[in-house]
Every structure is written in structure tokens, then in C-alpha cells.
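Missing here is one protein chain; the remaining ones are kept as they sit in the complex.
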Amino acid sequence: MSHHSLQAIALPTAAIAPIKRRRHFTPARIGVYAFLFSAALFFLLPLYVMIVTSFKPMLEIRSGNVFALPAMATLDPWRQAWGAVSQGFWNSVAIAVPSTVIPILLGAINGYALSFWRPRGANFLFGVLLAGAFIPVQVMIYPLVWMMARAGVFGSLPAIVLVHVIFGMPLMTLLFRNYYASVPHELFQAARIDGGGFWRIFLQVMLPMSLPIIVVAAIMQVTGVWNDYILGLVFAGRENLPMTVQLNNVINTTTGTRLYNVNMAATILTAALPLAIYFISGRWFVRGIAAGAVKG
Amino acid sequence: MVTPRTMAAACAWLCAAAFTLSAVPAHAAAKAEVIHWWTSGGESNAVKQVAQAFRNAGGVWIDSAIAGGDQSRAVTINRIIGGNPPTAAQFNTSKQFTDVIEQDMLNNVDLVAKAQDWDRILPEPLIDVIKHDGHYYAVPLNIHMQTWIWYSKAAFKKAGIDKEPASMPELFAALDKLKAAGLVPLAHGGQSWQETVLFSALLANMGGRGLYLKVIRDRDAATIQSPAFRDVLLAFKRMKSYVDAGSPGRNWNDATAMLISGTAGFQIMGDWAKGEFTNAGQLPGQHYGCIPGLKPDTPYLMQGDVFVFPRTDNPNTIKAQQLLATVVSQPDLQVRFSKLKGSIPVRLDADAAQLDLCAQKGIEIVKDRSRQLGVTEVYLTPDQNGALQDILTAYWNMDTKVEKVQRSIANALKY
Partner (left out) sequence: MLARRLARFSPHVALLPMALTVLLAYIGGALWTLRTSFTAARTFPSEKFIGAAQYVRLFDNERWLLSLHNLAVYGALFIIACMVLGFLLAVFIDQNVKGEGVLRTVFLYPYAMSFIATGLVWQWLLAPGSGIEGAVRQMGFTGFSFDWIVHQDLVIYTVVIATVWQASGLVMALMLAGLRGIDPEIYKAARLDGIPAWRTYLQIVLPMLGPTVATVFLLLTTAVVKLFDAVVAMTQGGPGIASEVPAKFIMDHLFLRSNIGLASAGAVTLLVPVLALLAPYAYARSRRARAAGAHA
């Protein structure tokens, strides 16, 4: 509900109070719409070009205008693109599922323990964990590589999932901790009085009422994991390369002619899942961003 | 008493035994998992020759192709650390695997080396990188030459150039003629490794063996700051004026395509470029020419591919490694491999008749020990080579004073 809704209505009582009558088409209003419209063009332009390019044959791309609609639309680039990145697609799925479920579970447990039980030292650990979220991943990458290589798990699916668990923990824990912080403490105390222990209360009271934040966490984590490049590049191993890595390999190879239509189709395919999640989830996505950004 | 039932049982047992015995070969086949990065068309065909030869020798080839040299090598190293190494892995003939040797992570192939007398038949720069402390740790498959000067006969004709340049002034004159004729004098791809190739060619052609080794192998600061080296850098920068505006980021094979279509005159590139000409149906001597060096004593800058054999005590694996090393060093396999790859065989005693004109030129030159040199990666570690590459590509793209570039190179190479 906008606070300007009052002023937007041309009040017949305008004669009573010396308020300037606001008409809908003041220059200021036009300016607002003009700005927003131009901004929308800027934001939509790449998407438009991506889509349009992916349906053109190479001949048209070489001779034509990047903004023009396809004159001889063809599905061929899409077939080729899918062939090039389909392996990556399924790899990304295989990575994303455990890399979402496990961090959410751990995040919920962490958030729950931090909010209600507060064992000694936990807050300090949490503080370091949060700080860790800001640290560039390059600081920790090689030690992880070394440890995993020594353990012989480097370049496998468990390796990349473990890495996503490690780097997803700060945000997940933060989301759940903040969520549980808004749960009335009386609820928790009542459950304890009823004889509930740590796990009983978690599984029977807290987790069932966490659905909204679980949805938000899932959206954030799936998007983050799916769009990840650097961790997949280093830890996933050749058989499990996620779609983003495969996409970059396909497009930025240094041999062969560059097939721009295939490249754009492949890029859309790679961006499709998180975009779909975004368009479908709408407000939940925004809630996730806001919840993650509000540091305590 | 032998009843029908006993007979049936005996038959059953015998049949089972026969079946299991036949399923197991008389001796366990030598299984080799090989990591390599020969994934493009011609390369892929070339490695299939190796696989086939290995199978013919009784081995089982398990192919682990990983696109991209850096990726492939990184996977190899990580698997070695992780205790799950491949049987063999491809590296370049360079210092890429020096650390791996020093960490004692490779099996040596002294047996094969001795049996085939590598000390005698291999070129010296190659021996220097694959032999440490008297032991051989890699088996070379081929020799590539990085700095061939290719030219399009059609472009030459159009520009009125009637003979191959035999000196730097003649090269520049030819470039000028091409420019005057409206053609692209030098087809170049603006990627840092290609700039390093161009630089290496100029250093070899202008500076000869002496200057090259002093700069690249000895990293002698005084030589780097010398006027002779300064001239090389200036010639390098001068080359920029002969490339077209579309060169930034261009792939090497797109540059070769310009020669094939006759729109460009020269390209300085390794002998893998031959494959592009061949695919387009062009023949050496007819449509295109190949100059290994401007002068008769210009160094032949060698690079190539080797297989290394990660350390293992498993006797079956060691057997497979030895078998692979032997197979790969056979002269006829090397010839077949090189034919498809565009390189020349490592063995100086291989039969060159099947190879094309340019390869034969190369083979003749390689026999001359005074012309045997390695590319920068043979003498510099990956990060030293990378630092040099960074400075060269920056100099190529920016207008810096040449003295400053000399100081930068001297500084970078002192580490």
C-alpha cells in the first residue's frame, strides 16, 4: 500500500485545503515513468538479444543486426546447445539437490540451537561463520583442495556437495537464526516444560513451523548453487561439472568457430532454472534477499 | 562307482571350470587409463592411433580425455595427490612436471629408455626436461615446432613477392609489400600465448642460439637489458603495425583461415597449423609455404607432448606403463601419430618419407644439434613463463618504452 495513494486521488475537497491538485500527467510523473521505462529497456535488452540470437541461423547473425528479429527462425541452435550442455544440466541437478537439503537441515539445526539453547561459545562461532561469508573464497580454496586430494575424494560429487555445505552454512544459519529469533520464546519454554528435549522440540515444534523460511532458504540456496562457477570449476571433477562450467567451456574455447546462436541458446538453458524459480517465487525471492541482508 | 549322476556332476564341474578359465585370459591384460587433452579433430584421430597400437600390443586402453591442457594437468596432479592416479598422463615437454618429479610422484622409464638408447636418439633439449638425476621420467611422443613462418602463395603473388624472405630486413620488406597490396601482412590472434610465439620467433631469428639461451635459459639480466635484446623487442612491437584491427582475441585457427583464403600473407604459428591447410585441401609448396627459420642456422624451437607415469607399486600397472612407453616410442607409431597431429617424430631415426614437405624440412633440421632448442616453457617454470607472457602481451597492447619492458622482463625473470 503506497503512502502516496492519498495524494493520487484528486480530492473534491481540494478547495478546502490549500493542497496542490495533483493531476496524473504532471511533468514529474511523466519523468518518473520515462525513467522507469528506460531503465526497463536497459534491463530487458540483454534478455531480448539472448532470445532473439538463439533462434537465428549463423548466416543471419553474421550479416545482420543484433537487435533484429529472426527472419529465418530455427530451432537448430537449441538442439546443438542442449547437446553441448545437457550433461552439465543433470550434473547441476545432482549437485543442487544434496547441496540444498543438507545446508538447510544444518542451517535449521544451527539456527535453532543458537536461538534457543545458546551453548557457550556458540555465538562466537556464529560470528566467525558470518565473517567467513564475506571472505573471498580464494583464501580457503587451496587448503580444501589439498585436504580433499589427500583424502582421495577430490573431484567427486561428495566433494562439491561438501564444499557447498561449507560455503552455504553462513547464509542458511543466519536465515534460520533470524527466523527463530522472531518466534515467541514462550512457545519454546512451554515445550520444555512439557518435557521436550533438544531434538524432540526441534522435530516436533520448530521444524514444522519453519515452512516459510525453508522455502526462502531453498530458493536462495538452489539459486546460489546452480549459479556457482568457481567452486564447481575447482571441486566438481570432470564427470560432475555443473552447467555454468560447461557453458563457459563451450563458449570460450580457443578452437573452432564461435557459434553465437548456439552460445546464446546454451546461456538461456543455463539461466533457465534460476530464472524460472525467480519468476515463480516472486515475493519469496525478495524475502530471501531481504532476510539474508538483515544481519541480525 | 561311476554313476550317471557322478558323470553329470563331473561334467558340470568341468564345464564350469572351462567356462571360468576361458573367461580369464592366460595373463591379465595390461590396462592403462590415460589422461590427455587431445580432443580436437586431428588430435583425436592421432591419439586413436596410439590407442590402437597399444591394443595391438595386447594392452587395454582406457581413454580419459579432458579438454584443455591446464584442466587436464590439474586433474592429473590432483589425482596423483589423492592416491588415485591414472596409469599415464599427458604433459608438454616442459617444466610442467618438474615439481611432480621432485616430489617423487612418478615412476621412471629407465628400462625402456635404455632398451631404445634414448641418450643417443633424442634431441638434447628434450632429454634435459625428461631426465632428472640420471633417470628418465617421461616418454616423448612427438616434436612440435612453435615458430614456423607460414605464408600464402596467393597473397605473395598478389603482392609481388617472388621469393621467401631470408633475413629480417627481407621479412619486413615482404610485410610492407603485402600492406601496399591491401592485404593483411601478418595474420595474428590477439591472445597472450600467440604473442609469446611471435616473440619467440623473433628472438630465435634475430638473436640466434646465443641470445635465445642467455635470455630464456640463463635469464641473464645483463643480456636482457642489452641493445641486442632491445632490438628484438622493438621488432616485436613493430609487428603490431602489420596486424589487422580484428586481431584481438582471435583464435589461432581463424588466423590461419586468413592465409587459406588469401586475405593475409604471413602467420607465425606452430606446425599444428598444417592441419588447417590440409583440411581446406591446400598443399605445401603449392598453396602455402613454410619457413622454419629465416637463416640456415636459426634455432628450431621444439616443444611437444610426453606421457608421464605416476608412481605406483602395482605390478600390473607398472607392466602397463612399460608397455605403453615401449609402444609410444616405436618409430612407425610416432610417424603415424605425427602425420595426424602435424608434428614430427621424436626419434631421429624414424622414416620420414610418409610425412609432408614441411615435416621433412623439420626432420632434417632437427638432426642438426646446433639448431635444437626448446620453446620458453622448456627452460622456464610455468609461473616464470607466465610472467614473461604477461609482460609481452602488455607491451604488445600498450605503448610502453622498450627500456621499461626490458627492466620488467629482467625483474620478472629474476624470481
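First chain written, first letter: the chains are A and B, and each begins at residue 1.
Operating definition for what follows: a contact is a pair of C-beta atoms (placed from the backbone, for glycine too) under 8 Å apart; a residue touches a chain by one contact, two chains touch by 3 or more.
The model shown is predicted, which means the values in this text are computed figures rather than measured ones.
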Task = List the displayed chains that the omitted chain touches in the full complex.
result = A, B
Task = Consider the whole complex, including the chain that is not shown, and state which of A:S156, A:N240 or A:T270 touches that chain.
result = A:T270
Ask   = Given the contact definition stated above, which residue among B:G42, B:G262, B:P331 or B:G386 touches the chain not shown here?
value = B:G386
Key: Candidates A:V66, A:V97, A:A190 or A:M209 - the one touching the absent chain   = A:V66
Query = Which subunit B residues would touch the chain omitted from the figure, given the whole complex?
reply = 70, 74, 77, 81, 96, 99-100, 103, 190-192, 195, 246, 248-249, 381-383, 386-387, 390-391, 393-394, 396-398, 408, 411-412, 415
Ask   = Which subunit A residues touch the hidden chain?
value = 2-5, 8, 28-29, 32-33, 35-36, 39-40, 42-47, 49-50, 53, 61-62, 64-68, 106, 109-110, 112-114, 117-119, 122, 125-129, 131-144, 146, 165-166, 169, 173, 197-199, 223, 226-230, 234, 244, 247-248, 251-252, 260, 263-264, 267, 270-271, 274-275, 277-279, 282, 285-286, 289-290, 293-296
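Here is the rule we go by: only the chains that are shown with their structure count from here on.
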Inquiry  = From the mean C-alpha coordinate of subunit A to that of subunit B, what's the distance rounded to whole Å?
reply    = 43
Ask   = In the complex formed with subunit A, which residues of subunit B make contact?
value = 40, 66-68, 71, 75, 78-79, 81-84, 191, 251-254
Task = Provide the residue numbers of subunit A that touch subunit B in the complex, in ascending order.
result = 145-146, 148-155, 237-238, 249, 253-257
